[in-house]
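As you look at this complex, bear in mind that one protein chain is not there, while each of the others sits in place.
Labels run A and B following the written order; every chain starts at residue 1.
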Amino acid sequence: MDHKTIQLAHGAGGQLSNDLIDTLFLPRFANKTLEAMEDQAVLDFPENRLSFSTDTFVVDPIFFPGGNIGELAINGTVNDVAMCGANPLFLSVAFILEEGFPMEDLHQILISMEIAAKRASVTIVTGDTKVVNKGSCDKIFINTTGIGVLDHDLNISAGNLQVGDKIIVSGTLADHGMAVMTSREGLSFQSRVKSDTASLNGLINTMLKVSKNIHALRDPTRGGAATTLNEFARSSNVGISLIEENIPVKPDVKGACEILGIDPLYVANEGKLIAVVSDEDSLNILAAMTNHPLGKDAVIIGEVVSNHPGMVTMKTGLGANRIVDMPVGEQLPRIC
Amino acid sequence: MCLGIPGKVINIFDENGLKMGNIDYAGTVNKACLEYVSDIQVGQYTVVHAGFGISIIDEDEAMKTYETWEEFVSASAEEGLDIFGNPLEDKN
Partner (left out) sequence: MKYLDEFRDPEIAKQILSEIHKTVTKPWVIMEICGGQTHSIIRNGLDQVLPKEIELVHGPGCPVCVTPLEIIDKAIAIAGKPNVIFTSFGDMLRVPGSKKDLFMVKSEGSDVRTVYSPLEALTIAKANPDKEVVFFAVGFETTAPGNAMAIHQAAMEGIKNFSELVSHVLVPPAMEALLSSPENRVQGYLAAGHVCTIMGWEEYDPIAEKYKVPIIPTGFEPVDILEGILLVVKQLEEGRHEVENQYLRSVKREGNPVAQNLISEIYEVTDRKWRGIGEIPMSGFVIREKYKLFDAEDKFSVGDIHADEPELCISGVILQGLKKPHECPAFGKECTPTTPLGATMVSSEGACAAYYKYQRMGK
């Protein structure tokens, strides 16, 4: 079916999102930096090397267990800037507010943003506010753009995976997506699943102190770990093989996933990273991560392999291999 | 079809004349209608499909199934058989 209009799935980070970028955006704006398709642009200047990234936050509900749209907007862009190994420094913040939005809610969101920015050691240096007619946006949308600096010798990219590399995930998967989904209207959860929203630049610094042999880094947000790993495998034209029993998921998050028939590998995270690191440094990097509060549950979940290039597979408890594909769109609660 | 997940009944209440309960799935709690398992007690497990309890889990039967096979596993381990192993590969 050809889509004549934009579908929600075009923004869900899966196959349709990729199609949109490949067929509409890239051909218009093509340049070398954009075509790298990283979460940030790395820009070389004579004196400095900058990491530059932008993201827009439209989460519904705006307040969810473990966080709100404001801290998500700070942490999300800090993470995108940091995932090339950069040190994030400055942020811009732009708000689109719906007429009638409660001032008290805005105040609460701003306090969370202030705290999140302090924690991430970034400064908000410019901003913008627009108010639109009731119904023209849903409560509040926030755009943040960030700039950071990075060393000239770093080369962390989705295209750098080497056969034999180990895949490390910094903690339990699917916390954020399930926190949001279980607090949505209509699902009647009395759940306590909490979002993992956090800025990961401190954790990345810790990792880089141990080893520069980090080949790729990404925070698996929309589309979850499965999407990030598929992007890695495609960009580097290598295979990725995961071990199912190593995939970390909290029991209550697993419970929520089971009820709704959702695979945690496809669910968004907002405070986790996936690192692809050289085999020989993997244990040292892992040890450094587990000593950091945001990496205490870090674990090796798989490795880079030479067979099935461009694809991700997972070894099940029974020793079978199943394909972990790119999702087509947003995961939906199912009964079947 | 028919995703059905076992959860533990942690309380029972009335909503619009329907017997409802909060069900605990490893820490995540969600409401389900218990009209079809009306004998269920707090602490028992029910299989929930699309927000409805459809059976009370027969805990004795569940244990029996599990224990029968678990004995098999321990028995083969004692005999030194590799259950990953030869019988599988011989035939494939």
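Methods note: contacts are C-beta pairs under 8 Å (C-beta built on N, C-alpha and C of every residue); 3 or more make two chains touch, one makes a residue touch a chain.
No experiment lies behind these values; they were computed from the predicted model shown.
Asker: Which listed residue (A:L43, A:I115, A:V132 or A:V328) would be found touching the missing chain in the intact complex?
Answerer: Answer from the full complex: A:V328 touches the omitted chain.
Asker: In the whole complex, what residues of chain A lie against the chain that is missing from view?
Answerer: 1-3, 5-9, 15-16, 19, 186-188, 245, 251, 254-255, 258-260, 308, 311, 313, 316-323, 325, 328-329, 332-336
Asker: Which residues does chain B use to touch the chain missing from this display?
Answerer: 1-6, 8, 16-18, 25-26, 32-33, 35-38, 45, 47, 49-52, 54-55, 57-59, 61-62, 64-66, 69-70, 72-73, 76, 83-84, 87-88, 90-92
Note that only the chains that are shown with their structure count from here on.
Asker: Please output the residues of chain A touching chain B within their complex, sorted ascending.
Answerer: 182, 187-193, 250-256, 258-259, 261, 319, 334-336
Asker: Okay, in this complex, where on chain B does chain A touch?
Answerer: 1-3, 5, 7, 22, 24-31, 48-51, 84
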